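Right after this comes chain A.
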Amino acid sequence: MQNIGIEQISLAVGFILLLIGIWGMLSQKNILKIIVSFTIFETGLNVILVVIGYIRNKTAPILDTTELQTNTAEKIVDPIPQALVLTSIVIGLGVTALLLVYALKMHKEKKSLLINDYKDTKW
Partner candidate 1 sequence: MLRNSLILILILGLAAIMLSIFVDYTPKEKLGPVAEHYANNGKEEVGAANLVTAVVVTYRGLDTLGEVSILFLSAAIIGFFLKIRNEEHSKNQIVIRYSEILGTGAKILVPIIILLGAYVFINGHLTPGGGFQGGAIIASAFVLMLIALPRPALNHRVLSIIESFSGLSYVIIGLLGVFLAAGFLDNQIMSLGTFGTILSAGAVPVIYILIGLKVGTELTGIIGNLKEIQNEE
Partner candidate 2 sequence: MDPLIKQILFALLTIFIVLNYGLIVQGIVRKIGARVGRRYGIPFYQPYIDIIKNYSKRTRISHGIMYYIAPVFRLTGGIGLLLFIPVIFGNNMFQNFSFSGDLLLILYFQFFGVLGMALGAAESGHPNSAIGVSRGLSQVTAYELPLTLGVLSLAVQYNTLNVSEIVAAQQGGILNWSFFTNPLASIALLLAFLAAMGRSPFDVVLAPQEIPIGPPTEFHSGFLGVLQLNRAIFPIAKLILFMNLLFGGATNWGELIIKTFFIYMWSVFVGVAFPRFRVDQSVRWYLGVPLIIGVAAVVVSKFF
């Protein structure tokens, strides 16, 4: 593997963040920590998305110089994942906000932020 580069490292970071996030969601008992784990999970995903669009030695897909405007395809990184990651971030924002409001409401109900206290519906 002679060409380990920024892509692999970032991808690995993305995966590790993803796994940390899942681990946190599975094992943390505090609801807020679960939500934080969720955002870590999301971040990992976003990192992975960005990595997928990255092409080594190429520039951002903004055609502000005339040089970039010819043979563009050979000069820029993939714009699509960047657009996707934007969407993904916004979705993550919406979900996180809603999760936080849920946490707030749950705390109001039982004055507790422990996930184990919310087992009212089961079986």
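How were these picked? Simply put, all candidates are chains of the complex that A comes from, given by their letters.
Rule of thumb we're sticking to: contacts are C-beta pairs under 8 Å (C-beta built on N, C-alpha and C of every residue); 3 or more make two chains touch, one makes a residue touch a chain; residues count from 1.
The structure presented is a predicted model; accordingly, all values stated were derived computationally and were not measured.
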| item | value |
| --- | --- |
| Single touching candidate for chain A, where 1 or 2 all sit in one complex | 1 |
| Footprint of candidate 1 on chain A - complex, ascending | 3, 5, 7-8, 11-12, 15, 18-19, 22-23, 26-27, 52, 54-56, 60-64, 69, 72-74, 76, 78-80, 82-84, 86-87, 89-91, 93-95, 97-98, 100-101, 104-105 |
